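Here the complex is missing one protein chain, while the rest keep their positions.
And now, chain A:
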Amino acid sequence: MKNIARIVCEHPFFKDLDSDFCNLVSGCARNVRFNPGEYLFREGTDADHLYLIRYGQVALEIAVPGKPSVCFQTLHEGDLAGVSWVLPPYHWAYDARAITLTRAIAMDAHCLRKKCDDDPALGYEVLKRLLPILTSRLHATQMQVLDVYGTPEQPE
C-alpha cells in the first residue's frame, strides 16, 4: 500500500516537487472518496479543502435560478478540483459533484496555506503549479463565453 506522501507526490499537481516540500504538504493530506451524486463542495461554502482527483469524474456546476444546474467543466484523474482556497474570502464559487465514484486526496486548505505562508519558496512552487490551471480555465471560459459553435446569420 502506498503511503499518503507517495500518493501526493505522484499526483500531477505535485509531480516533481522537491521531496522535502512534498513531505511537508503531505501532512495536510488525506484520502477521500465520493459516491456518484455526492458533492465535493457547494457554492458559497467555505473553501477549506482542495481535492487532487485520483480516479473518477467530477462536474463543476453553477446553479441557474429556475433551471437545472449547468455543468461548465468536468474534471478527471490528475486534475485539481477547486482554486477558491487560495484567495480570500475562501468561499467556493460553484458546486463540484461526483459523476462517477471518485477517489481524491483532500488537502486541508488552512494547513496548506499556513505552510505556504511560512515558506515562501513552497508558496511560490504551489502558485507556479496553480497558474497554468487558472490560465487554461480562463481560456476555456473565453471560448465558452464567445459561444463559438453558435449559429450566426451569415451573408451568402
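Criterion: a contact is a pair of C-beta atoms (placed from the backbone, for glycine too) under 8 Å apart; a residue touches a chain by one contact, two chains touch by 3 or more; residues count from 1.
As a working rule, contacts and distances are computed from a predicted model.
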| item | value |
| --- | --- |
| Chain not present in the shown complex, as UniProt names it (candidates "NADH-quinone oxidoreductase", "Zinc ABC transporter permease", "FAD/NAD(P)-binding protein" or "G-D-S-L family lipolytic protein") | "FAD/NAD(P)-binding protein" |
| Per the touch definition above, residue among A:21, A:72 or A:90 touching the missing chain | A:72 |
| Identified contact with the non-displayed chain, of A:31, A:45 or A:136 | A:136 |
| Footprint left on chain A by the chain that the document does not show | 57, 59-61, 68-74, 76, 78, 97, 99, 136, 139-140, 143-144, 146-156 |
